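One chain of protein is taken out of this complex; the other chains stay put.
Read from first to last, the chains carry the letters A, B and C; within each, the first residue is number 1.
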Amino acid sequence: MIVILKTGATAEQVSEVKSFLEEKGFSIHFSEGVEKTLLGAVGAPDQDKELLKGQLVAYPQVEDVHIIAKPYKLVNRDFHPDNTVIDVCGVKIGGPEVVVMAGPCTVENPEMLFETAQMVKESGAKILRGGAYKPSTSPYSFHGMGIEGLKLLREAKGRTGLPIITEVMDTRDVDLVGEYTDIFQVGTRNMANFSLLKEIGNTRIPVMLKRGMSSTIEEWLQAAEYIASRGNYDIIMCERGIRTFETAYRNVLDVNAIGEIHQRSHLPVCGDASHGTGRWQLVPSSTKAALAAGADCLMIEVHPNPRVALKDGAQSQTFSDFRRLMSELRPLAEAIGRSM
Amino acid sequence: MIVILKTGATAEQVSEVKSFLEEKGFSIHFSEGVEKTLLGAVGAPDQDKELLKGQLVAYPQVEDVHIIAKPYKLVNRDFHPDNTVIDVCGVKIGGPEVVVMAGPCTVENPEMLFETAQMVKESGAKILRGGAYKPSTSPYSFHGMGIEGLKLLREAKGRTGLPIITEVMDTRDVDLVGEYTDIFQVGTRNMANFSLLKEIGNTRIPVMLKRGMSSTIEEWLQAAEYIASRGNYDIIMCERGIRTFETAYRNVLDVNAIGEIHQRSHLPVCGDASHGTGRWQLVPSSTKAALAAGADCLMIEVHPNPRVALKDGAQSQTFSDFRRLMSELRPLAEAIGRSM
Amino acid sequence: MIVILKTGATAEQVSEVKSFLEEKGFSIHFSEGVEKTLLGAVGAPDQDKELLKGQLVAYPQVEDVHIIAKPYKLVNRDFHPDNTVIDVCGVKIGGPEVVVMAGPCTVENPEMLFETAQMVKESGAKILRGGAYKPSTSPYSFHGMGIEGLKLLREAKGRTGLPIITEVMDTRDVDLVGEYTDIFQVGTRNMANFSLLKEIGNTRIPVMLKRGMSSTIEEWLQAAEYIASRGNYDIIMCERGIRTFETAYRNVLDVNAIGEIHQRSHLPVCGDASHGTGRWQLVPSSTKAALAAGADCLMIEVHPNPRVALKDGAQSQTFSDFRRLMSELRPLAEAIGRSM
Partner (left out) sequence: MIVILKTGATAEQVSEVKSFLEEKGFSIHFSEGVEKTLLGAVGAPDQDKELLKGQLVAYPQVEDVHIIAKPYKLVNRDFHPDNTVIDVCGVKIGGPEVVVMAGPCTVENPEMLFETAQMVKESGAKILRGGAYKPSTSPYSFHGMGIEGLKLLREAKGRTGLPIITEVMDTRDVDLVGEYTDIFQVGTRNMANFSLLKEIGNTRIPVMLKRGMSSTIEEWLQAAEYIASRGNYDIIMCERGIRTFETAYRNVLDVNAIGEIHQRSHLPVCGDASHGTGRWQLVPSSTKAALAAGADCLMIEVHPNPRVALKDGAQSQTFSDFRRLMSELRPLAEAIGRSM
């Protein structure tokens, strides 16, 4: 931790800050610059740096505090250099194969689900997605089939052999959803729902953690740390687009984040261009971008007929669009030395 | 709803969209422009416009869809022109008086709470704030005293007569927190936690709904609509700063939002410059800005000694800073024709 | 400057970085933390820190570099504690009086300009604004009257005695515009037009520097430093709203910035809620917010009939709206101990 003192801070004021830090167990290195005096505080690895920063800047003589150590440990590649590979019913996520997760935004009825599951399997997807509990900005919209949706997903898995991923939104539903799903999905609006993260951390079911739509890389990794700190290490980081000033698409798929998470963390990364663009016309080009940037898995929304979809018709691929996209992704995966 | 067709859409394609809309119960008005054909769809007020938009843009001949009706009704001033005034144990929020809510970020122990409560009361605050359950970006930080904190808040109310406001973060805690608090606070990270909004909507306890840090005005009003749609109409909208590219402060307090919510909705608005700036040095100037922009209440974090605060020391006012600020706010309130 | 080395950096790698810094004239303080090694580099005040940071992070063993000294000197309050007060033909900007600059977005014809100038003077404005050269997002829109507009502004000044402010957009126009105007305006799109800043820096005419719509406080102060570094110190910093994800208004007026610039710099600050909101309905509440936050001057667009305005009709106040606003601002100014 580096503490920068204001220009003109008196010797007494400097010493006051020094005492504060020493009481917390830090050793202090002085650094008297031309304009500013700095205090470098080392040792005391168990102190909560963010807390101390808040206390330090309450001193009027403190101009700023820089925290050096990353606020996440378990998910940090520095302490765990090898890639995490997650085994989901035999499908390996984080290994040489790029895994496609596909399916409808929302389970609407048995026919559409089974039909879609069959098609995505035949096209090469390895995991089936589908929402049973759906967040919706409006209280008057469809919020998913609930437990009936979960049962249909289980049946779809039985028919196709595809493991499933589905969202959980409420701490009270973790046990129930956990009985049905192979991977929990934490949605963008719940990335910082810490109660939910803790509950999921208490299970041993893999989880895909979507990035909050305005969350920084550091906040996102700390959300993963919440889950890991409870003992659940099977975490997939899903880049699903961030909120910016641009209104031509719903979100901006941040491909830089794919490379960045791979550098900072050992966890596998998923790219979701369906949400990352919000427009079916852009899903193919941006899904390819995510693959080329190094995503370990790809999430793609597919619907037999987006014109009647009960949610996210705007960003769903039709069956024929999806088949074409899969045929285009495969050679790309090979060109970067991976399989699909 | 206005549907814009692509340049070059055929008569058959136009008719396909027209049929889609007519089946949903709309009447269609054609508008053939120089470049584009538009379909104006009217009637069918109960249709979910956002859903239909998703379905419509799945047609390749559709370029865009504009939704005209606002997606919130109960909180819309169009249908409820008079200001909502909320009575919290005799304190009126939304009337001519500007109400100050003050107290520590987090309840840390009895002494600091009671001391702060007494001081803010004497300085003119009408409501006591204090966190018992605290969201924290890091899993390793202090997360509040929980039920013990709630009990201390009740005792502080007993001692000072100040009604209290405290945050609830988990659907499972709504009943418990509801036994203690006079106003629920929904934090910025939970503005789109729809399960939580529904549970709070089922109570009849007033709620202060903080704006999501990257939520639009329209999303924020829809979150309020969630609560209102369950029958709880006592909602305070709290502007607490938004996330932008600027890093000099934690958030940008959006004073435009104060005027905008007053225009669109009948609900009272709170301005929280403690979170809206994240820096104690900026809290006075930005709190005054919120007041001048028309905020009905003001939230201000105060701590007996921010240098030992267990949370948000960086943005807390000391007792003397708070007293000075209150003395500066009062003439401002009078200058805009309100009391404090 | 603090250089943070990667976990696992070898002694040789550390020494390589140390040599690099010593060659530049720095003294090095080591700080060996539990996880990371830091190098504190002090001395060498004339080195370009941003440049060195770029070179340092090119070393694979360097994780990050924190620059401590602020990249602006002349406009930094640390080295010039007293407020700058700018005298524009006898009007003092930055002193106890809050100065209102008002007038049309664009000079459209003699009548509308003279009529507006007379009205804003009578209502208490002290400076007349009006555009002769106008930036416009579309190449097909009105781009201002050019030199004829400048001549009309001079005539309006002759009639009312109000000094004028007008925008300059092109390095080739600085001399010409300088013959007519009392204050140069640098618009938001040109805040980082460094050629233009240099030319204006070479004059001795006061300049109002609008914040770039997505510029940080630090970039904005560096833009001011460009002007000051050429010898022109009469700079007004104008907060005019920043670009965010919100679409309900054109920009978000950042009142935090008003307090922040006052803390970091000795330069006066202007608040422009016309551009900061982009909607006439919000101009009164957000202008009051800017005043309460401590703005030294306020810019307000006024038009005799916004329904025929050739630019920015959406954000212009009518004469009666402006008169009412001025009557509301005056008591507010007094309530914070200033005059108007």
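Simple rule for what comes next: contacts are C-beta pairs under 8 Å (C-beta built on N, C-alpha and C of every residue); 3 or more make two chains touch, one makes a residue touch a chain.
Every value quoted in this text rests on a predicted model; they were computed, and no experiment measured them.
S.K.: For the full complex, can you list every visible chain touched by the one that's not shown?
M.R.: Within the full complex, the chain not displayed touches A, B, C.
S.K.: Would you indicate which residue among A:Val88, A:Leu209 or A:Val255 is in contact with the undisplayed chain?
M.R.: A:Val255
S.K.: Can you work out which residue in B:Thr244, B:Thr277 or B:Gln315 touches the chain that's missing from view?
M.R.: The one listed residue touching the chain not shown is B:Thr244.
S.K.: Which of these touches the unseen chain: C:Gly54, C:Pro96 or C:Gly161?
M.R.: C:Gly54
S.K.: Residues on chain A that touch the omitted chain in the whole complex?
M.R.: Considering the whole complex, chain A reaches the absent chain at 214, 216-218, 242, 244-249, 252-260, 262-263, 276-277, 281-282, 284-286, 288-294, 328, 331-332, 334-336.
S.K.: Considering the entire assembly, which residues of chain C contact the chain that has been omitted?
M.R.: Touch with the absent chain occurs at residues 20, 48, 50-51, 53-59, 71, 135-143, 169-172, 189-190, 192-195, 197-198, 213-214, 219, 222, 225-226, 229, 243, 279-280, 306-316.
S.K.: Suppose we count only contacts with the excluded chain; which residues of chain B make the list?
M.R.: Residues touching the hidden chain, for chain B, are 2, 4, 7-8, 29-36, 38, 40, 42-43, 45, 66, 68-69, 78, 214, 243-245, 247.
We adopt the following convention: only the chains that are shown with their structure count from here on.
S.K.: Could you work out how far the Cα centre of chain A sits from that of chain B, in whole Å?
M.R.: That pair's centroid distance is 26 Å.
S.K.: Please tell me the distance, in whole Å, between the geometric centres of chain B and chain C computed from their C-alpha atoms.
M.R.: One centre to the other, that is 30 Å.
S.K.: Can you list every residue of chain C that touches 2 or more other chains, as numbers and ranges?
M.R.: Expected reply: 214, 244-245, 247.
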